[in-house]
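Just one protein chain is left out here, and the rest sit where they should.
Naming follows writing order (A, B and C), and every chain is counted from residue 1.
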Amino acid sequence: MYESCGVVGVIYSDKRSVSAPLSIYYALYALQHRGQESTGITVHDGSQVHILKGMGLVTDVHKNYKLKDLKGFVGIGHVRYSTTGESIIENCQPLTVNFQDGTISIAHNGNLVNSLDLRAEFEAEGQIFLTSSDTEVIARLLVKKLLDHDIISAIDDIIRRLVGSYSLTILINDTLIAVRDPLGVKPLCFGKFDGGYIVASESVAIDTVGGVLIRDVHPGEVIIFKDGEMTSHRICRPKNTAHCVFEYIYFARADAIMNGKLVYQIRSRIGELLVDEHPVDADIVSPIPDSGITFGIGYCKKSGVDYMEGLMKNRYIGRTFIMPDQDMREVAVRLKLNTIPQNLVDRSVLLIDDSIVRGTTSRRIVDMVRKAGARQVHMRIGSPPIISPCYLGIDMATRDELVAAHKTVAGVEALINADSLGYISIEGLVEAIGIPEDDLCLGCLTGVYPVEIPGEECKRRQLTLNHF
Amino acid sequence: MYESCGVVGVIYSDKRSVSAPLSIYYALYALQHRGQESTGITVHDGSQVHILKGMGLVTDVHKNYKLKDLKGFVGIGHVRYSTTGESIIENCQPLTVNFQDGTISIAHNGNLVNSLDLRAEFEAEGQIFLTSSDTEVIARLLVKKLLDHDIISAIDDIIRRLVGSYSLTILINDTLIAVRDPLGVKPLCFGKFDGGYIVASESVAIDTVGGVLIRDVHPGEVIIFKDGEMTSHRICRPKNTAHCVFEYIYFARADAIMNGKLVYQIRSRIGELLVDEHPVDADIVSPIPDSGITFGIGYCKKSGVDYMEGLMKNRYIGRTFIMPDQDMREVAVRLKLNTIPQNLVDRSVLLIDDSIVRGTTSRRIVDMVRKAGARQVHMRIGSPPIISPCYLGIDMATRDELVAAHKTVAGVEALINADSLGYISIEGLVEAIGIPEDDLCLGCLTGVYPVEIPGEECKRRQLTLNHF
Amino acid sequence: MYESCGVVGVIYSDKRSVSAPLSIYYALYALQHRGQESTGITVHDGSQVHILKGMGLVTDVHKNYKLKDLKGFVGIGHVRYSTTGESIIENCQPLTVNFQDGTISIAHNGNLVNSLDLRAEFEAEGQIFLTSSDTEVIARLLVKKLLDHDIISAIDDIIRRLVGSYSLTILINDTLIAVRDPLGVKPLCFGKFDGGYIVASESVAIDTVGGVLIRDVHPGEVIIFKDGEMTSHRICRPKNTAHCVFEYIYFARADAIMNGKLVYQIRSRIGELLVDEHPVDADIVSPIPDSGITFGIGYCKKSGVDYMEGLMKNRYIGRTFIMPDQDMREVAVRLKLNTIPQNLVDRSVLLIDDSIVRGTTSRRIVDMVRKAGARQVHMRIGSPPIISPCYLGIDMATRDELVAAHKTVAGVEALINADSLGYISIEGLVEAIGIPEDDLCLGCLTGVYPVEIPGEECKRRQLTLNHF
Partner (left out) sequence: MYESCGVVGVIYSDKRSVSAPLSIYYALYALQHRGQESTGITVHDGSQVHILKGMGLVTDVHKNYKLKDLKGFVGIGHVRYSTTGESIIENCQPLTVNFQDGTISIAHNGNLVNSLDLRAEFEAEGQIFLTSSDTEVIARLLVKKLLDHDIISAIDDIIRRLVGSYSLTILINDTLIAVRDPLGVKPLCFGKFDGGYIVASESVAIDTVGGVLIRDVHPGEVIIFKDGEMTSHRICRPKNTAHCVFEYIYFARADAIMNGKLVYQIRSRIGELLVDEHPVDADIVSPIPDSGITFGIGYCKKSGVDYMEGLMKNRYIGRTFIMPDQDMREVAVRLKLNTIPQNLVDRSVLLIDDSIVRGTTSRRIVDMVRKAGARQVHMRIGSPPIISPCYLGIDMATRDELVAAHKTVAGVEALINADSLGYISIEGLVEAIGIPEDDLCLGCLTGVYPVEIPGEECKRRQLTLNHF
């Protein structure tokens, strides 16, 4: 499973409001799928900042009796993904810092490619870092510039210096700011609700506070929310963007609208295109839950093959499942997924999933389905082969681990023991998304990235920076 | 949501085995959907009993470092549902008691109709009760008889005395016993795995330990597992059973086989029959996740209407969700379910759900779908109207709360604001299940129960008791 | 360290009062020294019972936000000591049971000598036990008799049947009852405060609610508090009592008044008598904190030797101290006690402690003091040699472990490496306490017990039972 982060910002026009924490809580709840490791909320009441952070799910960390002690009309929130070795409270966001003129709090979704360089630069000046996160680098850059510049100029400057992906919600004292990188890699949108504005990684968060989506934050745009007003600054007008395709394939909720596109329709359309690209004579389509379902619905609609659940998912997969030794790995798959043999026996089954990383889970599933009596097992995949790592915010795998980086489709087909294997083509994916290829980041599928990464090929997007 | 309980029993032939706790853990994990309030494991190592219990999910209570301290080759487990006012550790099962000849531990799924009478009888003798559960009553009956009878006679006796539903796994010292009431109301099945036997509420638990289902425990049957052997005793041969239909409609996992029937096929078939019983000219079928999905698949297959997800569920609904006041109830539905307006707008939408209890949630969902732009909203229900409470193990609602107890279908249709509403008929349900009506408990649908309940109508099943 | 339990009962005359939980909390807090393993409070509001229990200290278990949910004008409380293998929530008191006429809750300090017999008797009738505590036995006896007798007759009966020590506070629905065994082994007293009555193991608990001590509950007395009134029933008039001497030596707080005697004065007087019994030419008296201090003050007063702290105690000894291996045992003493070498060097030091059990700790302390430079180290002990175990409520040690059961005073002196060792004589102890020897339990010092214990010598007290 890949994971990312989610960010939120909320501001009420009425500065006497104390509802920002609850609204942020609801919004984070809707973004829980973007990160389950830790979560935090920072709010401002006009005179001071209040913070609530912790390891765990939104509902575990932001308990009622704690949340009601936070007071504020404006604030930001974050859910964080889990990576190895860094699962510590210090890295829990939003990151809040004290500076000359008060406090700054930052919530970040994305990954900086040049953060080590920027760190080294600061460290060479004798600065120190208390966390291992990119966000502390952003905070330093921002504060340094705020010394003798206004907010918009300071952010203008960090946009010039940061390389990589960043959708940010920032709280400078009681001013809320939304920033999206010039490539628009990670999503960020905003809306209006009765009482104020809300910014969030996905539009689904806006719905939870009863708001309506206004639009995506444009790539290279900065929006400042202050005193009940919002002002937009287009710091950068990219000729081309680099929207992450994996948001459409896997991350985002199907009901999200992202860069103007409904995720559900894209996934369903990919399913339809898979019928054309890799037709097969199957008796049933059985999606691998949950991520294969919408692809499967599209496939069935187009092909007329019956949709049938041959695999059921256990809804209560906990976070700390006991798996005592290697031999038990097979148990793990069995605990997460059960087959329904009566739906599979003697049938030619078409499984459909969002992607293949190492191939080991796919192999176990194919074997389970065969063991349940399937005559044939075909596999269709809603993404093209992943051949290269992600450097822009997805915790995916190393190149060594990516099976498609080392094997042909036929090789993967053999490895996972499928009668046939078909990935959607890059052309098909781009058609389904409905955004020109030059405006997408296809780095993990092509090995060509929109920013320079040492040792990797790059096709830079052309950016035009405005000045403030 | 309705809730019930789940029970498990595991025995290894090799008494030196210490794996019973882990196998029970896996099995409970697969039964987590049957109860999320509390869980417990009792094992025996041949000389003494070990217990691990707690409030919460299986993965939260049975942590690795605790589980490895339990040693035993035989044991039982339980997951418990949540009811008002009784959510206390004292009621967490299995219940373990000390008696003259050692210890007895009992895990119970079901509900006794005469437990208050039995309690009163014991209390009149000067006995005391430390818990408020039926299980303590069963323990007392059992131990009293064990004074001067062997195990099978003692259980014979309790079967004669208990009225109601009970699927039990019992651990008397290191003997494992499975008991199912003569009406077979609640499910119970057993299987064999490499190393021993497993008993469980649903067959899905058997899969998690790599075992194979042997068969259901027969109504009125007692199976004793001891010294690597199993012996069956058919204490009672009912002319008719009273299998709970709600297990098929809602409780059981779709991949469970229960009384010889695959739940998935029954739900899918109900969906098909709904097409015949309540045809409608809809543009799409959008099941209410998760419980409506399999009905929806059957409906689509038969009708040819497109399956399309108009409602998405948040996968991370926590147990302690904050809902500060009444006005926020609407928020709750919005947080659990999001609409996908693009899939709904200007369409005639057919929603499908498993059942309607109070009607308030259905109303909110219909309103959400309308607000998202649906032209028409039709509702189909995979159960007949619920007109009477359950007394045999489901925490459903009082008669006052049951909307169908007081309103006609037309009245409910108006209440939930649907363009049309269609329930499956009792005949359709029975046909889909494939078990004769006289062998099912339809109490909540007909008001006629298989056991005598004060103030309710009863059609008793004919039972023939064997003697031991 | 020895440990026991503490019990409390509180009743307000005004049944609308909700302050019983807080008053019980304060009282338990004052009795915390009698048991740190677990604690519980049961209160009654006139219509139903409320319970709060848990493992840990009074301040940890009875948190403010939980305590304020308990409502009641009457209730009981308990602090429990720690013994091996039984440290489980099931044994946490008060024990609350449901019976024919409502609920009974019992808090017990003491130990029954015949509880296994009584258990066996019940078990032979087919009864079961859910806990391993004596208290469940008492509950059963009580309820059985309450079937056809009033409260006072029922308690009369249990007093006839129970052998051993028991100071009880009982809550039968909203009636509070205090019971003390006919021998008066364990303390129990009661007092009046503004608003009602309070019963407690030690008078110090009465002070915390601003009350005044009325008197001890007499041995064999039952006091019933109901409807603002108290009625005393002297069920048994013992010719002789058997007050535990270890309460005076170690358990009770020095500021407690017990059987009419101030503990402080007794300890101080023992210190004085030790001067006469075992004079020595010491430069300083350095008590072993905290239990040796009051003895030391008496010794100094009488002898004129300087009181000087040669040993300091770490005030923050936690409950879960890490002690990785056997070699670290010496570290443990060093962490609990530090010497002040400047106060010890080249001096003849007289240490004074309450008692010696195994002798290993005494040895380590003597060695520490020698290592700190003391010229001579003398040891004086506020109790006579402990030669036999306690069967009446103190978790002391087995006979094998008791060093004085196997060695002469000279032998113990050698073992602990002291220049001289002197215990107070039994005569001295009795004189200091000021209660006739025949009215004390000296079982652990003489091996002669006031009740029959298999394999031990007994000198029964003469009891006259009244009838109800």
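Just so it is clear, a contact is a pair of C-beta atoms (placed from the backbone, for glycine too) under 8 Å apart; a residue touches a chain by one contact, two chains touch by 3 or more.
All values derive from a computational prediction rather than experimental measurement.
> Would you mind listing the shown chains in contact with the chain that isn't displayed?
A, C
> Tell me which residue among C:D117, C:E229, C:D290 or C:E452 touches the hidden chain in the full complex.
C:D290
> In the full complex, which of C:V163, C:I214 or C:I340 touches the chain missing from this view?
Touching the chain that is not displayed is residue C:I340.
> Using the document's definition of touch, tell me which of C:I51, C:L67, C:V163 or C:V357 contacts the absent chain.
Reading the full complex, the residue touching the unseen chain is C:L67.
> Of the residues listed, C:D14, C:D101, C:D150 or C:D255, which one is in contact with the missing chain?
Result: among the candidates, C:D255 touches the missing chain.
> Give me the chain C residues in contact with the hidden chain, please.
22, 25-26, 29-30, 32-33, 36, 57-60, 62-64, 67, 204, 207-208, 210, 253-255, 262, 264-265, 268, 290, 293-294, 297, 300-301, 306-309, 312, 314-316, 318-322, 324, 331, 334-335, 338-340, 342-343
> For chain A, which residues touch the unseen chain?
Within chain A, the residues that touch the unshown chain are 89, 95-100, 104, 120, 123-132, 136, 139-140, 143-147.
One rule holds for everything that comes next: only the chains that are shown with their structure count from here on.
> Name the chain whose C-alpha centroid is most distant from the C-alpha centroid of chain C.
So the farthest one, by centre of C-alpha atoms, is A.
> Between chain B and chain C, what is the gap in Å from one C-alpha centre to the other?
49
> Taking each chain's centre as the mean position of its Cα atoms, how many Å separate chain A from chain C?
Their C-alpha centroids are separated by 61 Å.
> Would you please write down the residue numbers of chain A that are in contact with two or more other chains?
Where chain A is concerned, no single residue meets two or more other chains.
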